[in-house]
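Structure incoming, see below.
In this view, the complex is presented without one of its protein chains, the others remaining in place.
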């Protein structure tokens, strides 16, 4: 069995000291080990941003794509080889600005990919502009007078889009984060995990302390039932999205792969490429 | 005062006889008249699809753009000249597939544009493929075995994205539709109006009759309060999105234009282009 | 008896015009005739004039005809819009329902036949098309029985009585027309030919079938005219092979999803037309720098922007070759017949895997939707080559923390390809410049190494590529060399004997590999011609520009057409004469 150390490589992350993304990396490594994965059966597909570098920091197959497109790439990988565990990841700009359409559609499509967003409510790599997760009034390079758009309630959105696994966590809470990621990996279908992962360099508002003060853990809410969609929605509305834990899971709904006609359990990549002569003749005859 | 006839031009729509889009066109024309608009102060921006042709069928300024981009174009028009009434419109594929990211962000940004989606749950112009609004199991050219993705709950999504005016209507109900569009036009901020607008040629499931049977009018729900976001959300969940009427409106939240620093009431288009010499000298000196 | 004729049916969109042509031509195909069908249609669903023009011949040809022998009309508009194409002594067969009138100045004879009335009598006006098929095909000497297998194939799932009714409609149409026209029209009878099992298909069918035969198993795509048929065919066929089609949210998703699947080892393609291709530009660069195989089909249509979405054009060449920022290796192929579209598609997958780069198959509307007779495709010619990719291989164990050198600086620029799931092959892939292991690197030396490696990959391609230029060289030294690409091939071929007849020595070079450009092959042909004319369905002469850049010739002339319609042979003939 692989341990979390097997998911480490020798690359030193180029994140700023204190960046929330370090914990996300560690949590993925631990969750992968604890879910019993092996590095060569896992692929991490990432977007562009500080966060996007994560695919290079985990000892597994890694694909660092283009800005906003980690999800379609990841879905392609999974469709090609359902024997792989596919993790997609990136920043809040990556997933909720330029990649928004793909995020909604990946949720809806429900292909078995675990999507981890490192949400720092800012654009880190481009040096501090507003993101769709930035709060109203937040001052950045692109909103020197304070942002005049409100932050997206991404968890509500994921629920409305038909999410079958919707969760949120926080970089400081490595234990919860690891467990959520592990559950996400084990979930059959698409899982969206939004992680509050502070940017210590450009976001001086939504800091570790800020989150500690403002977050409610779902585990602390009595009677919270993550299989109850209406409860999930109402709780999110009540707490303005600032909760962590497993918000909603639907284990009943089959994943996309389970529904595709003729889709084999063995990776598509292992199916023969060649066509039999009789098949070919049949196809040809249809045009006669 | 302009009447709805002033919003007619001499172009004969090339929609199929019976297409739901005819009513949407009529409703826009009536609503515009009844909101007291004049054709030259109105711009209809549309996407690509059968529905997208609508900009050419209304006597007003019309901009028929590219697939999925009616909203950014419309927002650009409005930012340039807030004295115009700007209506964006297009199909469900246009707004919820390729244009999904823009739709969410237009909702969030809350620029005063009225967005009318002609939702026929199919791709009409490309001759009948599935759309993000198609139901599970729906057979189309691209899903001959039945769709294996579930239909997007667009109204829930609009609510979660922070919509300040979220409404739904039905082509057969010209009165309600006209009134909703008029309210949308009058709303200060972004309004999303999803219209069930049957495609009589390619969608043999979600027909006029089907809607008549399955729709609940909000006006028939006692005590329904469109200013109560939680009630709106819960009602949508309960009725699986199949309601018509004004679902939610927030009149408090200022529109984007109202929040932009220095933004003038008079159209930006009327501001002088030339810069004064003293201003220029000041700017230049900042680089010395 | 005649050797060829041209037949057209026209009416309003949504009235079954397409299937009328379909049934007519399928029957003739089964009789052994060569066919070429081209549809004129608009960007709307119902209403608006549409027509289907079908050329029938006893010998092979692949071009629309200049004129028309028989026009079948379901409305007066069809007559008004198309009568000028009719030859002297041509025939109009029209539904008596709309009281057809012969336009002034036409010498054609008009037969008014009660298509709708006969159909109604048989039970439903829907069958008016069959009546028309019957009426018009009797002219050619075709018998009711010749339609049996086609009608059965199409209608059998609706039950035997429907089949019988439709056959009846054909028979009644024939009978009525014979009665009307008597025997005076035997001149239209086609010479009989040997019956032979040939295919009759559109380019998109051939591309889709080629993808399937070429081992493609996954196709993410977004609908668009004139590419949708490819996904619509494959969604029906792929499940049997464990594969599928996903209709994505847009073309960016389609292209990047295809990249993901190819990266993971599955042959995967996407297809679109101009607007979709423009959206894929960033993703194409990703495929280039990550050296991930990728096959994209671009079915060109009238541009720019939405342009003329249902019309013929060839104006995406430059965008396909140059349209991503930065510099990548890329292959752009242009099949010129339906048959080639099949084999080229298979080859595209081979090249994409061998060279680990994006391959674009450029088609055009006339090739993608035009229906041609195709000699039976040869199973033996299907070949699958995967280059330096070997899934089965046992790889040597890697040192701890050392990645597999996925981007090893191989002499030919092509590194060994491995995929996720393999043991001892872990590596990183990124659109950022990277070292041999795929780790991001900003080192100038590494940059030079990797950039050079990528760009040298294709250095042998023009030599290896089978027939980068289709050559019909009838002369060592020619008065005229005609150059084209994609669907104009049949037209040019048709014009050549006409020019030769006038004593002009003509050679023909049809470019099948647009990038990297086969400059030597073309240069040689150009050098041996007094004049060169480049024929293109676009306004700026893109192929000609390419030739100027790559070969650099002063003798180039261009013949451009960009009104949305394919060239007619007569137009090309006329222009060539004028140029000489």
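Lettered A, B and C in written order, each chain numbered from 1.
The working rule: a contact is a pair of C-beta atoms (placed from the backbone, for glycine too) under 8 Å apart; a residue touches a chain by one contact, two chains touch by 3 or more.
For clarity, every value in this text was computed on a predicted model and none was experimentally measured.
Considering the whole complex, the hidden chain is in touch with A, B, C. Contact with the chain not shown here comes from a single listed residue; of A:98, A:159, A:218 or A:260, that residue is A:98.
Of the listed residues B:64, B:133, B:187 or B:253, the one in contact with the hidden chain in the full complex is B:64. When the full complex is taken into account, the listed residue touching the unshown chain is C:305, out of C:305, C:401, C:424 or C:459. Considering the complete assembly, chain B touches the hidden chain via residues 9-11, 39-43, 45, 48, 53, 55-56, 59-66, 69, 71-81, 83-84, 101-102, 104-105, 109, 260-264, 267-271, 273-275, 277, 279-281, 283-285, 287-288.
Across the interface with the omitted chain, chain C contributes residues 42-43, 252, 273-275, 277-279, 281-282, 285-286, 288-290, 300, 302-311, 313, 315-316, 318-319, 321-328, 430-433, 440, 442, 444-445, 447-448, 451-452, 455, 538-540, 545-546, 548-549, 552, 554, 562-565. Contacts to the hidden chain, counted on chain A, fall at residues 14-17, 48, 50, 66-68, 97-98, 100, 123-127, 129-130, 132, 141-145, 201.
Just so it is clear, only the chains that are shown with their structure count from here on.
For the pair chain A and chain B, the distance between C-alpha centroids works out to 30 Å. Rounded to whole angstrom units, the spacing between the C-alpha centres of chain B and chain C is 37.
Residue positions of chain A with contacts to 2 or more other chains are 101, 104-105, 109, 260-261.
The set of chain C residues that touch two or more partner chains comprises 239, 249-250.
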